[in-house]
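Here is the structure we will look at.
Omission of a single protein chain aside, the complex is shown with its protein chains in their original locations.
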Amino acid sequence: MKKNNKKFLSGGLGQLTIPLIAIALLFIFNLIRDPGFFSIGISHNNDGNAVLAGNLISIINGASELAVLAMGMTLVTAACGGQDISVGAAAAIAGSVFVKVLKSGSGISGGTVLLAFVAACIVAMLFGTFNGVLVAVFKIQPMIATLILYTCGRSIAYWINGGATPTVSSHIITAIGSFIPGIPIPTPVLIVALVAILFKLLFHFTSLELFTQSVGINGSAARLNGINSTFIKLLSFIILGVCVAVAGTIGVSRLSLINHETLLLDVEMDTILAVAIGGNSLGGGKFKISGSIIGAYVIQMLTTTLYAMKVSSTDVKAYKAIVIVLLVVIGSPVVKQRFGKLLERISSKKKITVKGAEE
Amino acid sequence: MRKLKSLLLVGLLVLSCVLTACGGGKKGGNIKVGVVNNPPSESGYREANVKDMEAVFSAENGYELKTAYSIKNDEQLQAAQGFITEGVDYLLISAAETTGWDEVLKKAKEAGIKVYLFDRMIDVDESLYEAAVVSDMAKEGETAVKWLLDQNLSEYNVIHIQGAMGSDAQIGRTGALDEQFASGKMTKVVQQTATWDEAEAKNIVESVINSGASFNVIYAENDGMAKGAVAALDEHGITHGVDGDVIVMGFDCNKWALRELLAGKWNYDGQCSPFQAQIISDLIKGTKTASSKKIINEEKGFDAKALTQSDIDTYGLGE
Partner (left out) sequence: MQEEILLQMKGIDKKFPGVLALNGVDFTLRKGEIHALMGENGAGKSTLIKVLTGVYQKDGGEISLEGQNVSIKSPQDAQNKGISTVYQEITLCPNLTVAENMFIGRENGSWIKRKEREKRADEILGGLGIPARSTQQLGDCSLAVQQMVAIARAVDMNCKVLILDEPTSSLDDKEVNMLFDLMRDLKSKGVGIIFVTHFLEQVYEVSDRITVLRNGELVGEYPVEKLPRVELVSKMMGKDLDELSTLGEHEEKKTIVNDVLYEAEGLSSSEAQPFDFSIRRGEVNGFTGLLGSGRSESVRAIFGADKVNGGTVKIKGEQVKVTKPIDAMKHGIGYLAEDRKRDGIIAELSVRENIILALQVMNGMFKPISRSEQEAFADEYIKVLNIKTASRETPVGSLSGGNQQKVILARWLLTHPDYLILDEPTRGIDVGTKLEIQKLVLKLAEEGVSVTFISSEVEEMLRTCSRLIVMRDRRIVGELKGKDLNQTQVMKTIAGGEA
């Protein structure tokens, strides 16, 4: 019994315990509130494709940008022990570049979309490098270093398209942002899966995970074992850059429009929260990408639940804050330790009573 | 990295060159006009506004235009002071803040410079300026709601997507619709702010669709949010526009939005006109006279059925 309890808290599911419990609670809450909340139906969209619809789909779909960003942010957090708060602004830049390239050609074909995405990636990676150099080389605290891009990023995005909010109309873009004909699952969800698989492959075919964790847990020891921690930190920012480009592209494609002022506005805080809810230490070190993805879904589920309850969207942020504070506090080492002790005490009491019965 | 920085720097330089170049004009017996405005980077609206000023107060029309752009009130004040010292004939101001202008406007008056306000009011005595040409956001709302009532729907189930709460545009455009909700003529399915965020607007509409509630009007307080709402409709197979189940209404008259109207995908777009230059020019040249100090810039509402390409070219903002 005692062993099980411990395992439940520290081993086993380990850091995924809290986010999974959070998801379960939200599920139960919604089922009680409205049994039909999670019903999934098949409807036909305006392009005539059969697609899945329902709150659950909306949640998984809506969390896509957040999930992609959270994956990259997890790596930065693990390596640098700090967070990049410029992801929203950088995504606006990437999205603007994406649209700029799309509109520079005569028509939009698969090739131009690919080219535009590659351009967005390169630009986002460059800005990632900028942040990374400040953090890894100049040893500036990540939040302070990325404050620079956070502040000026959307202005840079403005310059790219000259202040307009250009729209792109192309069935390819619509396919990226909503559904590919013949596939009932929203494309952004597929993209999240793809990015997650890419991360999995990256960790499988390189020892990046080991190195990143080593740098994050004990930078001094990592250095003395020959790890180039500057490079690892820089790399984490560049990888986050790719995630930023992906998120920006999804965001733009959803609406076929780039508004540099509103694209992924305030997403950085949700991203950091997703990482935290996922049980990753914001101080760096050991990490689980899967935790951050679940964290992203927790946040989106919360938002969708609040919308469904017709909570005014001005109030949504406040309610979200309350729930998130609870989650983060419950997930904190202090509470975990206390809770673990409590469980131990309960289980030891039980043992005593059992013993007593035996006697 | 250094390269990137220098690239940015060059970019800045080029931008500032372009801006100052715009400020130049031909010399001669032209009317000297100093314009203190927000920078075109502020919004698509401002961009159109700046372009309109440049077009109307051109040398061809007999003007010499000087411009200063800033989003900071104190910088604007300095610029205005500069124009007074330089000795312009007219000072046109769209202020960043409503306060702090007394001193400068008094000096202008002493120097015999006539002041026109455009787009935004300032908290000063009316005697300090000739006229203020502004938009009436409440009227924009009224025009839109009147159009909606004219559609003679059997019932009005409205999803109302608001702009950033407390902004002039939100307050103005919400007012008229709120009256209808209060009178019971229209039913409020949901009223939520998306704070001008397209993606947020999409979430709001998606949430309504998932809840199964029925609706037949989407009233979004700007074009972007209307587009977000439409994206949600498209994904869930709900038809919209001229022959569709749901009426889509937006504001601001971006060119791309008007094109949606022309294609029949949206029904209505309300203008928020950045075109005050002609009115001011008419007043300066005396071809028109102001009936009051506050001149409401007349704004149109466009119906998809009546819209023409030339309307888009004339009234559309951006590209």
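As written, the chains take the letters A and B, and residue 1 is the first residue of each chain.
Everything that follows uses one rule, which is that a contact is a pair of C-beta atoms (placed from the backbone, for glycine too) under 8 Å apart; a residue touches a chain by one contact, two chains touch by 3 or more.
Note that the structure is predicted; figures quoted are calculated from it, not measured.
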Omitted chain's touching partners, listed by label: A
Residue among A:80, A:145, A:160 or A:208 touching the omitted chain: A:208
Absent-chain contact - pick from A:132, A:188 or A:285: A:285
Touching residues (missing chain, whole complex) on subunit A: 204-208, 210-211, 213-214, 217-218, 220-228, 285-286
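One rule holds in what follows: only the chains that are shown with their structure count from here on.
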Subunit A and subunit B: spacing of chain centres that average the CA atoms, whole Å: 35
Residues of subunit B that touch subunit A when the two form their complex: 1, 4, 8, 11, 15, 40-44, 46-47, 165, 190, 192-200, 202-204, 206-207, 209-212, 224, 227-228, 231, 233-239, 254, 256, 318-319
Residues of subunit A that touch subunit B when the two form their complex: 36, 43-47, 51, 53-55, 58, 62, 126, 129-130, 133, 155-156, 158-159, 162-167, 174, 177-179, 186, 251, 254-257, 259, 261-265, 303-304, 307-308, 310, 312-314
